[in-house]
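Submitted below is the structure of interest, expressed as structure tokens.
Partial complex: the chains shown occupy the same locations as in the complete assembly.
Labels A and B are assigned to the chains in the order they are written; within every chain, residues are numbered from 1.
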Amino acid sequence: MSIRQTKLVEELIPESRPEPAAQDGFKMFNRIVDWITSERMQLINITDRINEIVRKSGVRDGLVHLQSLHTTTAVFINEWQDALLHDVRSFLDELVIRDNGWRHNDPQYSDCERKNADSHLRGMLMGQSLCLQVRNSAVLLGTWQSIILAEFDGPRSRSVSVQVSGV
Amino acid sequence: MSIRQTKLVEELIPESRPEPAAQDGFKMFNRIVDWITSERMQLINITDRINEIVRKSGVRDGLVHLQSLHTTTAVFINEWQDALLHDVRSFLDELVIRDNGWRHNDPQYSDCERKNADSHLRGMLMGQSLCLQVRNSAVLLGTWQSIILAEFDGPRSRSVSVQVSGV
């Protein structure tokens, strides 16, 4: 990043003026959502379910926090397109090799019978929690952004805790 | 991580005593910030802009949440140093190969004309949202921490939604 590049970044005057700070009462709404997955690595579009919970929460502006309760899963954002989802899975497959002499899979070092070191490393890399803004009683998402729950060690039953907070 | 290592971690007595929980009114402040980028992969230091918004928000202590509204971008923290920024770009270039037979770039599977599978994978890996603490009406950052907006499919116009909340 040279000084030249930085200068080329032009700051736009924001179209929307800043809104006054809200001072209403603070609200919080919690819910656990469950899924049964069907494959070892599987991507699930959970956008609609999260939006449904946000609508029910009564929170107009604030944050929605998603936390998967399992180490071998992840929650992240990407475009929901079949070809790209195929690429996501093959990228993660190559980035973390399944059989790489992991100690977690070796009975000499570990009592884990699932031999899922790769699943743990993928979950760790992609992250199990995600925080997004709530605006006008909906999750704020760009045109191409979907919320994706990734299963890295299925099939399993999986739970995501959803907390909506704000005003 | 052996037991030996864990024992070697010495917990320091914190210098600052815990502060009493604040009970003031909860505030929230939202603003969208826009940038025009000039290169395909570009790193932009947005620390000052975010601090400016935090100051205007009237929030003294709380959270500032940044969310890029685009899948082929990311928001993260690192030191702002030219040599390191060069390394960041070459690392991400190598980690996600641009031409790797991605289906998202293949007209047989995808109608995406931007052929930007690598941009999507980089954005997914680095994350499009970032939550940081606000202390004393400023973003809490360590000495070497800067907030970086990464463009992975420029040049484009890009928007980041900023939400400041707290007391």
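As a convention for this text, a contact is a pair of C-beta atoms (placed from the backbone, for glycine too) under 8 Å apart; a residue touches a chain by one contact, two chains touch by 3 or more.
Computed from a predicted model, the values in this text were never measured in an experiment.
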item: Given 2 placed chains, full-complex copy number; value: 3
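Keep this in mind: only the chains that are shown with their structure count from here on.
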item: Geometric centre distance via CA averages, subunit B-subunit A, whole Å; value: 15
item: Subunit A residues touching subunit B - in the complex, by the definition given at the top; value: 1-2, 5-6, 8-12, 14-16, 18-19, 21-23, 25-26, 61-63, 76-79, 81-84, 86-88, 91, 95, 125-127, 130-133, 135, 140-145, 166-167
item: Contacting residues of subunit B [partner subunit A, same complex]; value: 25-39, 42-45, 49, 53, 56-59, 63, 65, 67-71, 80, 82, 85-86, 89, 95-96, 102-104, 106, 109-110, 112, 117, 120-121, 123-125, 127-129, 131, 157, 159, 161, 163, 165
